[in-house]
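Here the complex is missing a single protein chain, while all its other protein chains stay put.
Each chain carries a letter (A, B, C, D and E) given by its place in the written order, and its residues are counted from 1.
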Amino acid sequence: MKSKLRSAWDSGETAVNAWLSIPSSVTAELMSKQDFDSVTVDLQHGLNDYQTALVVLQAIAASDVTPMARPPWLEPGIIMKLLDAGALGIICPMVNTRADAEALVDYSHYAPVGGRSFGPTRAVIAHGADYHLHANDAVITLAMIETLQALENVADIATTPHLTGLYIGPSDLSLSMGYVPKLDHEEPAVLAAIEQILAAAHAAGIKAGIHCLAPAYAKRMRDMGFDLVTVSSDIRLLSAAVADTVNQMRD
Amino acid sequence: MKSKLRSAWDSGETAVNAWLSIPSSVTAELMSKQDFDSVTVDLQHGLNDYQTALVVLQAIAASDVTPMARPPWLEPGIIMKLLDAGALGIICPMVNTRADAEALVDYSHYAPVGGRSFGPTRAVIAHGADYHLHANDAVITLAMIETLQALENVADIATTPHLTGLYIGPSDLSLSMGYVPKLDHEEPAVLAAIEQILAAAHAAGIKAGIHCLAPAYAKRMRDMGFDLVTVSSDIRLLSAAVADTVNQMRD
Amino acid sequence: MKSKLRSAWDSGETAVNAWLSIPSSVTAELMSKQDFDSVTVDLQHGLNDYQTALVVLQAIAASDVTPMARPPWLEPGIIMKLLDAGALGIICPMVNTRADAEALVDYSHYAPVGGRSFGPTRAVIAHGADYHLHANDAVITLAMIETLQALENVADIATTPHLTGLYIGPSDLSLSMGYVPKLDHEEPAVLAAIEQILAAAHAAGIKAGIHCLAPAYAKRMRDMGFDLVTVSSDIRLLSAAVADTVNQMRD
Amino acid sequence: MKSKLRSAWDSGETAVNAWLSIPSSVTAELMSKQDFDSVTVDLQHGLNDYQTALVVLQAIAASDVTPMARPPWLEPGIIMKLLDAGALGIICPMVNTRADAEALVDYSHYAPVGGRSFGPTRAVIAHGADYHLHANDAVITLAMIETLQALENVADIATTPHLTGLYIGPSDLSLSMGYVPKLDHEEPAVLAAIEQILAAAHAAGIKAGIHCLAPAYAKRMRDMGFDLVTVSSDIRLLSAAVADTVNQMRD
Amino acid sequence: MKSKLRSAWDSGETAVNAWLSIPSSVTAELMSKQDFDSVTVDLQHGLNDYQTALVVLQAIAASDVTPMARPPWLEPGIIMKLLDAGALGIICPMVNTRADAEALVDYSHYAPVGGRSFGPTRAVIAHGADYHLHANDAVITLAMIETLQALENVADIATTPHLTGLYIGPSDLSLSMGYVPKLDHEEPAVLAAIEQILAAAHAAGIKAGIHCLAPAYAKRMRDMGFDLVTVSSDIRLLSAAVADTVNQMRD
Partner (left out) sequence: MKSKLRSAWDSGETAVNAWLSIPSSVTAELMSKQDFDSVTVDLQHGLNDYQTALVVLQAIAASDVTPMARPPWLEPGIIMKLLDAGALGIICPMVNTRADAEALVDYSHYAPVGGRSFGPTRAVIAHGADYHLHANDAVITLAMIETLQALENVADIATTPHLTGLYIGPSDLSLSMGYVPKLDHEEPAVLAAIEQILAAAHAAGIKAGIHCLAPAYAKRMRDMGFDLVTVSSDIRLLSAAVADTVNQMRD
């Protein structure tokens, strides 16, 4: 299966993850041709739903990137549908308790690990007829730590069996802590929380990822020890590029 | 932000709301060009899902109407997605208890009021870069009172902090009370329930809305004191108009 | 095959035709449930293209109406695609010369009558495995007479072998004649042209149809001898109905 | 309403059900033209969501088959939307307890039987203006028994008032029991479970259905007493046919 | 009507035009919110067809930019459909002769200027009920000069009555002249051709536009006297931005 992400981890490298908010197979294919380790289609704040995620997952299949998805919420129906559609990783929003993390693992793995329902319709087309033999090992589950409640429970969450890692959503986390919601935060309290989550993941022997905006900040997070950094998103990159272009013209 | 609905309320007027059941940006744009105060895209009984709601919300953005949406159910994933897509109001079905109403408020507001996740992707495009500063004030939450259980709990629901108002679904309400499910009911018991809900809303200092079919009935509800009346829907209007046309031809 | 239109004609009745401008299978299905003889999906001024026409043709297949289509232009690719998609009639815009009319017949019939390419992919699903045996007899071709040039050539056009009939587009015809472009014209010169086209069709032993707006005008055309009258369209009906509703509310 | 499935049952016949995994109105229409008793659009492991299910339900409406749907999960929003879209049956995944079965019945029936919200927007177009009078009798609810937990609770589930029947998902059931997940199982323990579920359904006076792959196995299940057998699916049939064709060419 | 482009021209300014190749209403809306004078949806080399162009035209309607479109070819069907869909300008590829230019004018104007068929279905919704009174004045026609043949005929083309202007496609033009096909050419022969076309337009009293890539080059063209400059495109901007981001990460 598309193991570029796991290969990066096996080599001790920090993976670079792309983020897809635009509901378009065209922009998705374009993004996947760049040298990312994984590409995540976002169904929460991204403007995707299942049907656009499906064509996005098809459009990025010609690349070697590991396809992942963020569901709108911790809900079994859509998580299983995304896995059946060929996603090899789930970045799940709002995992605030150990029970939430266990549910994520449960929805994402076949028995005996979990209760994922069997029917990997596109996964078999995309990843081969023996998909089901390897699915439980291949599927990546990243629990988003993005509230004060999650921060308090971070050790319990990190030690959930079969969970692959934690993923920090800095906007929600900072909002929950009473600060301006944004990426690439410099607020000391937010940075301390980020370090605490990173430490909790590594203490539990699992991975840690974080959503960043600027490459410079992402590299700082990489150097801090994160195993996966997301850099910006398709829609933010386009928005900034067009604004810059118009500004140059309107000078 | 698109404040035509709030302006009507600030002027003491009863707002007139349009209802979109057809999953088409074309009929939506056409409807939005008429002199409504708000336009609601319906994902419950309307034939819309998220992706059609998204293009509908785009298509009505050129008008000054306040865009709202009805989700399929009281579920955080889709409610937050609709708000991120630019809806400025949520008419939520089947709010039967105080806990339901609190959940609706929670899903629709950022901290510290609620737990809405941060990522207003299209809302920023549609409503401006400072959207998040005003979102909690701008977003309208209307709890649908449409069962006997909700009727019993109506005072508790109406006093839920940060709830904007109640919205009566007469079909479900009358069905729940043992009568024929329909709009524009004349059954005394149903009318009494309608008055009770209206009174509960106003006693709590919040708004009251109701779904109507005929303009005459809607005006009666307006005169009774409702703050918002929905008049028919795109699909009902088309259906009646074509039936009338064919009948004229087949005489 | 869906012969309601031909049955009406065989009984000497004037057929009533519905017009679909909205690119939606939902409004199409709704329209088709009313008592029309035929339903025409419009790819010229209607907001349809091939893919929406395809789902529209599927959505109206449960009704007994005869499905027809208006292509964007007299062009073989799209005319043949619409027939392969199951349309049993083509209302072709801008047939201004005998050569145009012959091209329309050519594109719409299999050899030896014409040069329609063979591959009735959905037509076989919708109309049965023996579709190709009956297609040349079943397919209806209506040439739109809607310019001064066409008016001058109307006798030549009307006598084109295998052409089913003429269809008047009053807006373009009146515009071409120097009048305001609109349906239900009362301008004597336009009415005279309409009568001339009707007479030319009947002199040639073929059918005559006309696009109307109000039922009263359509009935007048019926009484004048037209074999097919189109009454309004989905988008005009909806537009008028919603305007009327809002006007009642805003009184 | 489309009663072919109930007619088969009334005649004491085993119904043959088609399964739609491909999100396409074209393949759906093609499938519906064959001599099935019912056609089920699958939103769980099938690659459909609501919007594709809607056009699929429209595309199969010209056939006499009973339209059914499998939702992604036991969730009220999507179950009610599928019924409003015209599905006359719900095959619900992962019904593991009596409470699950009661929820399925609740979501699928109007008061006083259940709490289905009223607004049968397309159902009225497809099934007639009196749909709501007959909906509670017409709608079929089949609870999927596909885990060890469900097996333990099968008698409790089968006796749920107003439940139409049980439906076996052999892949999940065998996986839950520790065997290879697949259809047409020959493992004695799985066959014993299948017989137990069949017996529980019939003891409770309700129907039993099962998902099969090969016609031969489906006929064996029919002879064993099942009231409904699903035979393969659109995507499995296409996949097998194309593989067979290529193999013949590459010999 | 959306006259930002004409206002710029009336003020003697060089208009800045955005280019939409991605078939997405989301990226289109985002682009339209920037300070462009016009936005052109491209159906030729852009990945759009009519149906995506329609939702794009709706999505950019909330901005004050003048909406334009490039059809796939000089063909009446699609040009008229784009105008009916609300485009107020047509940038037509491969106008190589005076006859081509006259055809473009003919397809884009109502009688008596041209032969555009009447039925401005969405144009009326977007631009008002009196659209047809102003359409002939409002609609902009830009003939693409992009071959050696066109270069030879440029004076004849430029003097076509009612043509708004010429638009240079530097990639095709340079390819036709035997050079590498690209934007922002520095080849003297290509620059000479560009100047020749600009001069021909201005000699005829019409506008001249050119497709550019870098803002610096676009400003050079502006300073050279062009009335409209296109700067890059949505897909090129995104592609460059993501490549730059990945390069920063992979350093």
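FYI, a contact is a pair of C-beta atoms (placed from the backbone, for glycine too) under 8 Å apart; a residue touches a chain by one contact, two chains touch by 3 or more.
Treat the numbers as computed from the prediction; the structure is a model and nothing was measured.
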Note to self: So one chain is hidden, and I want to know which residue out of E:Asp35, E:Glu75, E:Asp156 or E:Asp244 touches that hidden chain in the complete assembly.
What the structure shows: E:Glu75
Note to self: Can you tell me which of E:Thr52, E:Thr141 or E:Thr164 touches the chain that was removed from the display?
What the structure shows: E:Thr52
Next item on the list: Based on the whole complex, identify which of D:Lys182, D:His202 or D:Lys219 touches the chain you can't see.
Entry: D:Lys219
Note to self: By the contact criterion defined above, which parts of chain E meet the unshown chain? Give residue numbers in ascending order.
What the structure shows: 21, 23, 44-47, 49, 51-52, 71-73, 75, 78, 93-94, 146-147, 169, 171-172, 175-176, 178, 181, 235
Notebook entry, point to check: Given the full complex, what residues of chain D touch the hidden partner chain?
Noted result: 16, 18, 22-24, 26-27, 30-31, 34-36, 47, 215-216, 218-219, 229, 231-232, 234-235, 237-243, 245-246, 248-250
Note to self: Residue by residue, what part of chain A touches the chain that was omitted?
What the structure shows: 25-26, 29-30, 33, 54-55, 58-59, 61-62, 122, 125-126
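One rule holds in what follows: only the chains that are shown with their structure count from here on.
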Next item on the list: State which chains count as neighbours of chain C and simultaneously of chain E.
Entry: B
Item checked: Centroid-based (C-alpha) most distant chain relative to chain A -> C
Note to self: Can you compute the centre-to-centre distance for chain C and chain D, using the mean CA position of each chain? Integer Å is fine.
What the structure shows: 41
Note to self: Where in chain C do residues touch at least two different other chains?
What the structure shows: 23, 26, 30, 47, 235
Next item on the list: Could you run through all the chain pairs that touch each other?
Entry: A-B, A-D, A-E, B-C, B-D, B-E, C-D, C-E
